[in-house]
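For reference, the structure I am asking about is given below.
With one protein chain held back, the other chains of the complex are shown just where they sit.
Here the chain labels run A, B, C and D in written order, and each chain numbers its own residues starting at 1.
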Amino acid sequence: MRFFVRRGIFYVITAWAAVTINFFIPRMMPGDPVKALIAKNQGKIPTDAIPALYAMFGLDENVPLWQQYLDYWANLFRGDLGISFSLFPMPVTEVIAQALPWTVGLVGIATIISFFVGTVIGTGIGWRRGTWADSLLPISTFFSAVPYFWLGLIAIFVFSVTLGWFPSSGSYDRSLIPSWDWEFISSVIFYGTLPALTIIISSISGWILGMRNMVVTVSSEDYVTVAQAKGLSERRVMFNYAARNAVLPQVSSFALSLGFIVGGTLIMEMVFTYQGIGFLLFNAVNAKDYPLMQGCFLVITIAVLAANILADFVYAFLDPRTRQEG
Amino acid sequence: MSNTEPERSVLRAESLRKHFPVRGIGKHGVVHAVDDVDLELHAGRVVALVGESGSGKSTIARLLAQLMPLTEGRIVLDGEDATVHNRRAFRRYVGRVQMIFQDPFGSINPIHPVRYTLTRALRIHRGRLRGQALEAALDELLERVQLTPPARYVDKYPHELSGGQRQRVAIARALAANPDVLLADEPISMLDVSIRLGILNLLKDLRDRLKIAILYITHDIASARYFADRTAVMYAGRIVETGDSESVTQDPKHPYTQLLVRSAPDPDDLEARAHGARGEAPSLVNPPSGCRFNPRCPFATELCRTEVPPLLEVGEGRQAACWGYSDRPDRPQVTDVIEVLGERPAAPDAAAIVAHAAGVDAAHAGEEASA
Amino acid sequence: MTLLTPDSSASTAAGRPATAASDPVLEIRNLSVDYGYEDDAVHVLRDVSLTLGRGEVLGLAGESGCGKSTLAYAATRLLPPPGLITGGEVLFTDRDGTKTDLLRLNDQQLRASRWQDLAIVFQGAMNSLNPVHRIGSQIADGIMAHRPGMKKPEALERAAELLELVGIAPDRLRSYPHQLSGGMRQRVMIAMALALEPQVLIMDEPTTALDVVMQRQIVEQIAELRDRLGFSVIFITHDVSLLIEIADRIAIMYAGGIVEDAKSLDVYHRPRHPYSSALLHSFPPLRGPRRELTGIPGSPPDLSKLGGGCPFRDRCAFAWDACGTVEPVLTAPDVDGDDPRRSVSCLRHDPGRVIAAGFEAKPVPLELSQR
Amino acid sequence: MTIDNSIVEELDEASRPTQAPDTTAVAAAAQERSRSKGGAHRFLFLRNGKALTGLAIIAFFTLIAIIGPWIAPYDPSAQSDDLMQPPSWQHWMGTTHLGQDIFSQLIVGTRGVMVVGFIAGILATVIGVIVGVTAGYLGGIGDETLSALSNVFLVIPQLPLIIIIAGQLPSVGGITVAVVIAVTGWAWGARVLRAQTLSLRKRDFVEAARATGERSWRIITAEILPNLTAIIASGFVGTVTFAVLSLITLAFIGIGSGSDWNWGTILFWAQSQLALQRGAWWWFIPAGLCIALLGMGLTLINFGIDEFVNPRLRSTALNARKLRKRGIRPRIGFTPVVYEAPGARERRDVTDAAAAAVRTESAARAAEAKRAAKGARS
Partner (left out) sequence: GCSSNSGGDDSGASSKVLVVGMPNGPQSPNQNPLATGSASLSLGYAFVVYESLMQVNELHPTDDPTPWLAESVEWNDDSTQAIITPREGVKWSDGEDFTADDIAFSVQLRKDNPELNIDFPDQYEGVSVEDGKVVVDFTTSQFVNRDKLYRLLIVPEHIWGEVDNPVEFTDDEMIGTGPFVLDKFTSQSVSLKPNPDYWGGAPKVGALRYDTFNDNNGLTTALTTGDAQWGWTFIPDYENTFIAKNPEHFHQVAGGGFGVDVLFLNNQTKPFNNPAFRQALNLTMDRDEISKKAGYGVWPTITSVTGLPTPTGDAFIADEFQGQELAVDVDGAKQILTDAGYTWDDSGALVDPDGEKVSFVLTNPAGWSDYLSALDIIATGAKELGAEATVEPAVQDTWFNDIIPFGNFQATLHWVDNGSTPWNLYSNIMDGASYVPLGETANWNFGRYNNQAVTDALAAFKGASDDATRAEAMQTIQQAYVQDAPGLVIWQRPAVAQYSTVNYTGFPTEEDPYANPQPTGPQAALILSKLVPTEK
């Protein structure tokens, strides 16, 4: 129990600090939503409109910062994240709720695929260390070192613009109405393929490397030798002994990376015009949309924290050594 | 032993107790690693601490070195309470009491050469030595642990040394402080026979020449007999028997000590064996009530299961914590364990098992044939 | 065709005595092992030959680092990289008399043979069990790998029996390794090794990590199972006294070669090799008079820099100029009345070779010719 | 960047028994050998092809970074009338929409990338080491506080944070970007170092240093830190990679130094001018390849460090090629067997050599027969 309490307190404090920082950072930024809006519409919004916009966003009131901070917490507990400026007058919760599933869906699936495929490849490479399989490493390293946007743009150029195999942007055929029918779902899958592939390609190397190194380490453990001594089939030794143990750190890394899914995909969403929270946050930053920015930060923070907690426990549950004595 | 006149008591531990909190998911409680241990070290004498794995021997050493806080108890150095409360006092204390760690592979930093390790120890305890003085001190230290010629070893890295050599470097480091007390935690357990002997002889020499008080922790009861003046036997965090080494090893009183002695291989006496002893060391989180040895003790009675036996006088300078030596009417009848455990226990019928295995094979072959 | 190592015939010609029991189950012939693949590889084993008779317990002792484990692993081809077997044969004789060279099997055949014919228990049981699988399924998967078609429940049933055989309650099947004590784990390993009734069991320091009481229990268990199931054992340990107690025959290794091979009590009472003799004078006895312990001066040679000649010569009290150039081979000792099946690798016992090499032969010293 | 193993390492470390002496012996043997060959063991990893390649790449880019401005054929900002020219002898990598020479931009831009990468790497490493090692060594409340701090930095989404911080500053030069990246990017390293320090702290040699009477700061700096070198080094390499990618991404989305050229600025311009759509691949591809190459070089060095430090990886990694030539495949559980005639290094590998076929076959037959016998024994 003490363990839970300690961990709990630790996470609560971390969450509090993160949320507080999330609150203050946007407010320390120069500029305000109105100026940002004007900038965005270079010349289209007449200067005369500025006072109206200040009034609209409620920026003409002067509330002391600490009061805002208290209000923020009060609202937070009510589940009220405020109203977005750039998407006025939508509540931030609604805006985020709209974007989040897309990010989580696409990036989540891509991350999962990347994890599984990378882990399997990594197992193979680690197991066959010293053979031609090793030469796969520099290749995957190359893809992980390439800037993501570069890869994405080239992919769009090659596969969408030139070859026309995949749509270049969007998350589904825009002429469809989102619904749970096959037409829509297949469209979502079709539109998600290219972004997902690029994510997988650029992230898989991490999993491959991590798994390979772990497999190499685990392979020299005595129990792997014992498994060989038992005359188990190669597959069984490789997967049930080497990979099964090597995967432990991978899995908790995976849990952590799930947390980063929520926030880590800004560039993908920009490049592929994919709707999602990363781009939402980017727009919020550009539009000085504090409430939205805070909302996104909050969601990301919570996701990462939750993933941290998850990672803490996933490991414990996967590894019987840390499980409760029977 | 050579010196018979009583020597001055240097370090005394009084009712030491160490409980470790258990960390882990969903677990809580404490490990009763050491409970109510009294121990006294005299100048120029060696006290051996024997006992099974996990019985708290290293913990006692660390407590005496004050590397971890006591849960309860008192450490007395030269008659004064020496429990340290600040870093300065600690550094003064380590100047008197030095420890040799159990594991020669882990206790020397692999990235520093021998010179560094020893120089640090010298500088800390003997002030700012430089140049010739430092070299001389280093040479003297290495020679003292028979790493000769010193020049050959002083610039080596730990990985370039054999286990025995490392262990000697660790001893040299401890000696750099010119300590009065040396806590040697299984200095030989990881070494092979021939190297063991070298180290034991070295420690023996130190004891005799420098009159250092030594706590010698070991599993190896024979080496305790060889080297130590007194021997204390630990079981599950408590001392269960003490006495001079010769009599403890030749005439063990406590059933556990008997078990220990009877279990040690001895090519000279192949018959005196405790066969078929079963059972495991008890959990230290929930130690058995009463005598902690009672679940495995062939003589245990109700008394042993309920009340903790005190250390009772069982001979000249000997004590054993066993109700069998008390004058309580309900005391158990303790004899030699050999008499109880001397026979090999009957095991399940091997033939049956073989037959079964063959049967499995047969069934299996049948399956294959039909497939 | 040089499929047979060229000097295998030579060594037999040199009169390698038929130490083996009439019915050998495992014959290691001229096994050579390198660590490292390059020109500067360490030649750890040099033409080691060893024969294990059916039903025999063969002890293997020697200094740390002399190649005991290497021998065990190489014979089973389980040596981890950078180990490399550079020559020799490991002939396994099945119950029906078919001989197979384990080193020449392909992966498939080797897998089929492993565990079935020859099982191995590794040094640290702690690390030999996969921490994430239940012990039951770890035992079962070895069974199932060799009994294709056997269902898991069946295999688990068998696993339960095996656990019982080594004295562990079958309900422990569902435990994870970390939930067992060191002794239990070691016994699980033994149970696992016995799962397919192998004819040969190699045990590499199965008790080193345990305390004497536990060690005693395990050793008893093995002896008892051997009696019942009739397998042969190669038992590796540092602990000569233990070996003398349990082994039928002992082979003493030094610096990558076997220096003496004889019945255990012969080795104990009548060592013929200076190293064996020194080894036996290095551990203190538990009982009886305290004998003078001499130890072995010097340190073992660097295996990567072995020249010709006897590797023990630098530490040997009986070495003379011939030892620097003539490499001793295993021969019958030059002592009258010795068991003809024992052998020793010392030039003092092999005047023929010394003279052939142009040196002056020296007699066997008194210490090495006790009767 | 590979995802964190810290938690795992913590748990792992706790449950792993103290290292078997064997490993140390192996390491010792390997090192001894390398020493006897003449090379100081510190440079052992130069014998590793991967690390060597990596080092060569980094050295190359470092050189370009230093001498770039002098060897660039053109002023990278200078406009000319050759607009959007494909690669030619005048312009090796073509020109931009303003007629600027892309090759010169690449060369001159190397410095920006390297400077930012290394400054950010050094800064982040320093912060990470200070926080991580202190936290790991202190334990208790200090540890919790510092871990919470690094956790906070881990939890806050980094790229937006960089964007925001970069947006706050009056002017964003390379150094500023480096500082911002370092300030937001140290937490990862700190976490890994903390876990490692935590396990080192429990090692006997630290206890022993304490028992000798060393002061805390000395224990940290002289006993613990040097043991972390490998992790610190690989963390540094990782941070540099991360910093380079961040810099380039920032430049690409229009934040960061535009006045000094770097590869990100090139890509920014290429993208804003739709280089790809206009078929101007020479504008878009080379900069990306340079980044990938640099990142690859860094990762390869990382391999080198890994293999250098991990004795288990070492010896086979060192001579993989030689092994392949000799037909040896080191495997766990199947020790290779070679029969060598004494003197001549001639060998036959049983598993593949035709010469062994006869023997193998008979062995196989024996095995077959045995299995049959077992089956029949019912």
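Rule of thumb we're sticking to: a contact is a pair of C-beta atoms (placed from the backbone, for glycine too) under 8 Å apart; a residue touches a chain by one contact, two chains touch by 3 or more.
From a predicted model like this one, the values you see are computed outputs, not experimental measurements.
*Asks:* Which displayed chains does the hidden chain touch?
*Replies:* So, spelled out: the chain left out of view touches A, D.
*Asks:* Considering the complete complex, identify which of A:Asn22, A:Ser86, A:Thr265 or A:Gln294 is in touch with the unshown chain.
*Replies:* A:Ser86
*Asks:* Looking at the whole complex, which of A:Ile156, A:Leu256, A:Met293 or A:Val314 touches the chain that is not displayed?
*Replies:* Touching the chain that is not displayed is residue A:Ile156.
*Asks:* Please output the residues of chain D touching the missing chain, sorted low to high.
*Replies:* Chain D touches the chain not shown through residues 77-79, 83-84, 97-99, 166-172, 253-259, 268-269, 271-274, 277-278.
*Asks:* For chain A, enumerate the residues touching the unshown chain of the complex.
*Replies:* Within chain A, the residues that touch the unshown chain are 29-31, 35-37, 39, 42-49, 51-53, 55-56, 84-90, 94-95, 98-99, 153, 156, 160-161, 164, 167-172, 174-175, 177-178, 269-275, 279-280, 283.
Just so we're on the same page, only the chains that are shown with their structure count from here on.
*Asks:* Average the C-alpha coordinates of each chain, average all protein C-alpha coordinates together, and give the chain whose average is closest to the overall one.
*Replies:* D
*Asks:* How many angstrom between the C-alpha centroids of chain D and chain A?
*Replies:* Each chain reduced to its C-alpha mean, chain A and chain D end up 23 Å apart.
*Asks:* So how far apart, in whole Å, are chain A and chain C when each is placed at the average of its C-alpha atoms?
*Replies:* 56
*Asks:* Identify all positions of chain C at which a residue touches two or more other chains, and write them in rising order.
*Replies:* Chain C, residues with two or more chain partners: 65, 78, 80, 107, 110, 112-113, 124, 127, 131, 178.
*Asks:* What positions in chain D touch 2 or more of the other chains?
*Replies:* 15, 32, 316, 323, 330, 332-334
*Asks:* Where on chain D does chain A make contact in their complex?
*Replies:* 1-5, 7-9, 11-12, 15, 50, 144, 147-149, 151-152, 154-157, 159-161, 163-164, 167-168, 241, 245, 248-249, 252-253, 267, 271, 276-277, 284-285, 288, 291-296, 298-300, 303, 306, 310, 312-313, 316, 320, 323-324, 329-330, 332-334
*Asks:* Please give the residue numbers of chain A that touch chain C in the complex, ascending.
*Replies:* 220-223, 225-234, 236, 240-241, 244-245, 248, 318-321, 323, 325-326
*Asks:* Using the touch rule from the top, collect the residues of chain D that touch chain B in their complex.
*Replies:* It is residues 18-19, 21, 24, 27-28, 31-32, 203-205, 207-215, 222-223, 226-227, 374-378 of chain D that touch chain B.
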